[in-house]
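Missing here is one protein chain; the remaining ones are kept as they sit in the complex.
Now for chain A:
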């Protein structure tokens, strides 16, 4: 399956990554190469094989329902380009 420039542009837009138009052909080609590799993997017959989700047999780690985190407003806001009165301040987004 080959990816055209339009699809590459759409994927970039959905990922909010700006791609200059002249770079789209190369990007499309890269995507196509990745999908080509996946297609190759698809040739392996895995009928009746349980999907392997972990290299070692592991159980999903769980926590107890206890509050152990938070209370760090300053740290949370430290990297924000703009923060006011304890909130992140962002350009207006309203429907």
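Here, a contact is a pair of C-beta atoms (placed from the backbone, for glycine too) under 8 Å apart; a residue touches a chain by one contact, two chains touch by 3 or more; residues count from 1.
One rule holds in what follows: contacts and distances are computed from a predicted model.
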Quiz item: Can you tell which of "3-isopropylmalate dehydratase large subunit", "NADH-quinone oxidoreductase subunit N", "Aspartyl/glutamyl-tRNA(Asn/Gln) amidotransferase subunit B" or "ABC transporter" UniProt lists for the chain that's not drawn?
Solution: "Aspartyl/glutamyl-tRNA(Asn/Gln) amidotransferase subunit B"
Self-check item: Chain not shown: contacting residue from A:21, A:48 or A:70
Solution: A:70
Quiz item: Which of A:20, A:38 or A:60 sits in contact with the chain that's absent?
Solution: A:60
Self-check item: Sites on chain A contacted by the missing partner chain, in the whole complex
Solution: 14, 16, 53-54, 58-73, 75-77, 82, 84-95
